[in-house]
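With one protein chain removed, the remaining protein chains of the complex are shown where they sit.
== subunit A ==
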Amino acid sequence: MARVAASPRSFLGHSYNLVGVVAALVILAWTLIAIFAPAIIPHSIGDIVDDDYFGPMRQGLWLGSDYLGRDMLSRVLMGARYTVGISLAAVAIACFSGVVLGMVAAVTGGWLDTCLSRFLDAMNSIPSKLFGLVVVAAVGSSIPALILTLAVIYIPGAYRFARALAVNINTMDFMTVARVRGESTAYLIGSEILPNIIRPVLADFGLRFVFIVLLLSGLSFLGLGLQPPLADWGALVRENIGGLPFAAPAVIIPSLAIASLTISVNLLIDNLPQKIRDRDT
């Protein structure tokens, strides 16, 4: 660690500081846990291993037990799969669709741009949690439905961000040259616009991931997200909320898990080298 503390360090041509490195490590750890959770959990998530409910932390049950006496460590590790997996899938769809639409709107202009912008701006002015409530009421809370709902809610934001960046690039001389050459829209957005906006778009990807994790946890906490027996971190807080008066670890640990992930992503983005983070490349 002493070596890392000598900040700023240089890696792949960028310099990183200590906070950024620690944040990246936390994100990496949760990703690995999400992938390998079934192999590393000490108990099956359905097994009742404790005679008592809301048991304290102790040897063998490192994070205590939940409201049925199940092992909390296993449940939190498995919860990482759902929280990270669903959010990642949703943010990938949201950013891909939003960025492609945004670039097409910026390049094409005209009525397509106007209609798309007006419509998506209107969607953007529905509070996300409310949007989530209404859509979940309509299409249910299966995992594919949740992923699509979360993606749809955050497409307008991704669109707005990408369009604003692409409009700037669109005024450059090389865009005029490419147009005069008679290049197709697909070539323009793929080979001329995208390489110029990819870094701020990736930073935006991270921020949107945080929003989605928070919204998913919020929905699950309201009982409208992931349904039992599956449980993401938000659902774990909900089912163990009865342990709050005794300050049971079962209700605190999943909250801390969410916080560690979201704060890490935020800190990582804040500590990215200016070169990557800046809007104008």
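The rule we apply is simple: a residue touches a chain if its C-beta (ideal position, glycine included) is under 8 Å from a C-beta of that chain, and two chains touch if they have at least 3 such contacts; residues count from 1.
Criterion: contacts and distances are computed from a predicted model.
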item	value
Name per UniProt, for the chain absent here [options: "ABC transporter permease", "Peptidoglycan D,D-transpeptidase MrdA", "Thioredoxin reductase" or "NADH-quinone oxidoreductase subunit J"]	"ABC transporter permease"
Touching residue (missing chain; options A:M123, A:V167 or A:L202)	A:M123
Of A:L32, A:I48 or A:V134, the one touching the omitted chain in the full complex	A:V134
Touch with the omitted chain, as defined above, among A:I35, A:I48 or A:A259	A:A259
Hidden partner chain, touching residue among A:I143, A:A164, A:L202 or A:L222	A:L222
Absent chain, residues of subunit A that touch it	118-119, 121-123, 125-130, 133-140, 210, 214, 217-218, 221-224, 234, 237, 241, 244-247, 251-252, 255, 258-259, 262-263, 266-267, 270
